[in-house]
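What follows is subunit A.
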Amino acid sequence: MNTPSELPIWAAWIVVALAISGSLLALTGSVGLIVFKRFYERVHAPTLGATLGMALIVIGSTMFWSFVEGRLALKDLLIGVFLTVTTPVTLVLLARAAVYRDRVEGDDHIPPE
Partner candidate 1 sequence: MINWQDHLIVVPIVLPLAAAAAMLLLKEQRYRLKALISLCCLMALVGAAYALLHEAAVGGPGGDDTARVYSLGAWAAPFGVTLVADRLSTLMLALTATLAAGGLLFSLARWDRAGPRFHALYLLLVMGVNGAVLTGDLFNLFVFFEVMLAASYGLLLHGSGEKRVRAGLGYVAINLTASLFFLIGVSLIYGVTGALNMADIADRVATIPAHDRALFHIGCAVLGVAFLVKAAAWPLGFWLPGAYAAASAPVAAVFAILSKVGVYVILRLATLLFGADAGASAGFGNLWLLSAGAATVLFGAAGMLASRRLEQAAGYAVMVSSGTVLAIAGTARPEAVGGALFYMAASTLAAGALFLIAEVLARGEDQAVSPQDAVFDDEYDDPFAADDVQEVGRVLPASTAFLGGAFILAALVTISLPPLAGFAGKLTIFAALLSGSGVLSAASWVLIAVLTLSSFAALVALTRLGVAGFWKREGAPPLVHSPEFLAIGGLVLCCLWLSMGAAAGLTYADKTGEWLATPRDYIGAVLGGGA
Partner candidate 2 sequence: MIKALLPHPLLAAGLFLTWLLLNGPVSAGDVVVAALAALTIPQVMRVLEPDRSGVRSPLAILRLAGYVAVDVVKSNYAVATLIMGRKRRVRRSGFIHVPLDLRNRYGLAVLAIVLTSTPGTLWVQYDRPSGRLLLHVLDLTEEDEWIELIKGRYESLLLEIFP
């Protein structure tokens, strides 16, 4: 591990705090993936990691690299932007597909078309 020494200790703590809390959110999301009983509930869980969790880690990373490179290194933000835009596409389609499949199978919990 050749972690650079340029990073002030307080910044390191902030970066770590951001990373750990982001990771915790992601983990919470995955726990939701397990503990929720129905698909329509589970599908909400990963958004924790995809939104705030991701944001915290990306901010941590941006901060980290800005310190390391000694300039404003914002490219990690791009990841956040693109992920935010694309994640809903998957979830919307997946939920729609699930609804369709459940309807075909006559699941009562799904409102009719």
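These made the cut because all candidates are chains of the complex that A comes from, given by their letters.
For this structure, a couple of remarks:
Everything that follows uses one rule, which is that a residue touches a chain if its C-beta (ideal position, glycine included) is under 8 Å from a C-beta of that chain, and two chains touch if they have at least 3 such contacts; residues count from 1.
Predicted, not measured: the structure shown is a model, and the values here were computed from it.
Screening 1 or 2 for touch with subunit A: in this complex the touching candidate is 2. Within the complex formed with candidate 2, the residues of subunit A that make contact are 25, 28-29, 31-32, 35-36, 38, 40-41, 43-45, 47-48, 50-53, 55, 69, 71, 73-75, 77-78, 84-85, 87-88, 91-92, 95-96, 99, 109-111, 113.
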